[in-house]
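Apart from one protein chain that is not included, each protein chain of the complex appears where it belongs.
Moving on to subunit A:
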Amino acid sequence: MSRQSASAYDPLTILLHWLIAAIILGQIVLGFVMTRPSIDPALQFSLFQWHKSFGMLVLVLAALRLLHSLIRVRVAPAPGASRLEYMAARFVHAALLALALVVPFAGWMIASVSPLNIPTFAFNLVVVPDLPFAKSDFAEDVWTTVHTVLAYTMLALVLLHSGAALYHHYRRHDGVLQRMLRLRRSPAETPVTEVPTKEL
């Protein structure tokens, strides 16, 4: 790493991490529920619009996170982690951020190429224009498949990522989870190698 490592995440990184995580999990549940064949049509319409609104929000937040990650000081590898573990973590983190951008983009594509031509009116506040691509049932089907497959891929990575965090917390006791939770009073001054204290 060319940049000096930090021992803790900055507040914006932590805020964006949890905000995006919460919305994405909610979006996956919403996406599953709203596509059940037996759903009430009026409810379905409403849920789709909420899904589109939160999807646009995730896209903005993930873009912000990407930009921020390019300029912030990188946090040091987990203490005791092997190079392989470190590289795996880096890969999963990068994949999660990439999917946090690509999945909503694919959703935006669905709305853009659908012949239904339903406007995206995010939170009933902002009209998000369609991306400039030809509309067709075929294109809608393709992007729907891309969106769905990538979304569930992201869910799988989220589970892997969460499992790793819990592993670090309960088995390694290395403070990796705490530094994203920011439970320490002075994270910037607390070495990540320190064993978590009871106050946590």
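List of remarks:
What we mean here is this: a residue touches a chain if its C-beta (ideal position, glycine included) is under 8 Å from a C-beta of that chain, and two chains touch if they have at least 3 such contacts; residues count from 1.
The rule is simple: contacts and distances are computed from a predicted model.
Its UniProt record calls the unshown chain "YceI family protein", which is the correct pick from "Cardiolipin synthase N-terminal domain-containing protein", "Sugar ABC transporter permease", "YceI family protein" or "Anti-sigma factor antagonist". From the options A:N117, A:T145 or A:S162, the residue with contact to the unseen chain in the full assembly is A:N117. Seen across the whole complex, the unshown chain contacts subunit A at 40-42, 45-46, 49, 115-119, 121, 124, 127, 129.
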